[in-house]
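A single protein chain has been omitted; all remaining protein chains appear in their positions.
What follows is subunit A.
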Amino acid sequence: MTGARKAVIDSRANLPFVYRQYSPEQLRQVLHKMYLIRRFEEGAEECYTRGLIHGTMHLSIGQEASAMGICMPLAEDDQITSTHRGHGHCIAKGAEVSRMFAEFFGKTTGYCKGRGGSMHIADVAKGNLGANGIVAGGIPIAVGAALSSKMMKTGKVVVSFFGDGANNEGAFHEALNMAAVWKLPVIFVCENNGYGMSTSTARSTAVKNIAERAAAYSMPGVIVNGNIFSEVAEASFKAVERARAGEGPTLIESKTYRHRGHSKSDRNRYRTKEEIEDWMANRDPITLFENELRDFGFIDDKGIEAIRDAVAREIADGIEFAKASPAPEIATLENYVYTEHA
């Protein structure tokens, strides 16, 4: 290690939260996973374009720091509910990309045995209770999971991810109120990417910041730059501490941006090319984090190259695994509708 770099690390006290809280190895792992999310979605998109995956998908490219930052302080058995834009959440919570690809290919080795696809991607073993096809559908479910945690005294914290569009559903308001009244260990994470499909928050939402909704339910409302990993992780860390201490829920608004269209059929008529290019060129969360890591001496170009190579292999292997996996038999069509009896 060069003397200059050692000096930087020694003076970690002045660095942003995550550089004080986590080891260099943990932080390199975060970069690895951000790349994994990005390349997974690019890979899925390419498979879709080539007709290997059907249906539609909602890509979270540009929102990786938000998913990673929120999940950073979570324990393996903490739980999340996710959204239609849920690939990043799934990977951040520990899912394997091979089984995610298998799900997208509709195979039995997929996380939902080929029944759910992109919009219902889940990894229950890792605490991901599922993406959701219904906007705001996961929010009350997270509150229910937090109620279980409290009643069963498991100590689990639950995170509910949702978009800015979800804050105008009744379920959001009902869920926040119950969580606050019952002081449940739940964290509401609004990933505000500026639009619900084509509708900007300015056109859909009466408050300027969705975090302001927290006041109506007497919980802290925190705004973070969702493209800066450290900011997101710090807010999540505090909310997790508060939840574990039995002090109740927090609403975190993570301001971010999706680079891609809403889904595969979006013509982007509601936003300008300049706006999209600005976010991509100047506020890309992976670039921002990577530069920070490099500047602070936590990684060098060779290390970054190694991460990119490893991720590329994981993605290629994952796609191969998915292709080689068996499809479900038609005879199993009505399986899993009800609980099987042994």
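For this structure, a couple of remarks:
Keep in mind that, in the parts below, contacts are C-beta pairs under 8 Å (C-beta built on N, C-alpha and C of every residue); 3 or more make two chains touch, one makes a residue touch a chain; residues count from 1.
Going forward, contacts and distances are computed from a predicted model.
Think of the chain that is not pictured: of "ABC transporter permease", "Fe-S cluster assembly ATPase SufC", "Spermidine/putrescine import ATP-binding protein PotA" or "Alpha-ketoacid dehydrogenase subunit beta", UniProt labels it "Alpha-ketoacid dehydrogenase subunit beta".
Among the residues A:G62, A:G88 or A:G117, only A:G117 touches the chain that is left out of the figure. When you scan A:A75, A:V124, A:V207 or A:A327 for touch with the missing chain, the hit is A:A327. Of the listed positions A:A166, A:A179 or A:I228, the one in contact with the omitted chain in the full complex is A:A166.
Residue positions on subunit A in contact with the hidden chain: 54-56, 103, 106-107, 112, 114-117, 119-120, 132-137, 165-166, 168-170, 196-199, 203-205, 265-267, 269-270, 327-328, 330, 332-334, 337, in rising order.
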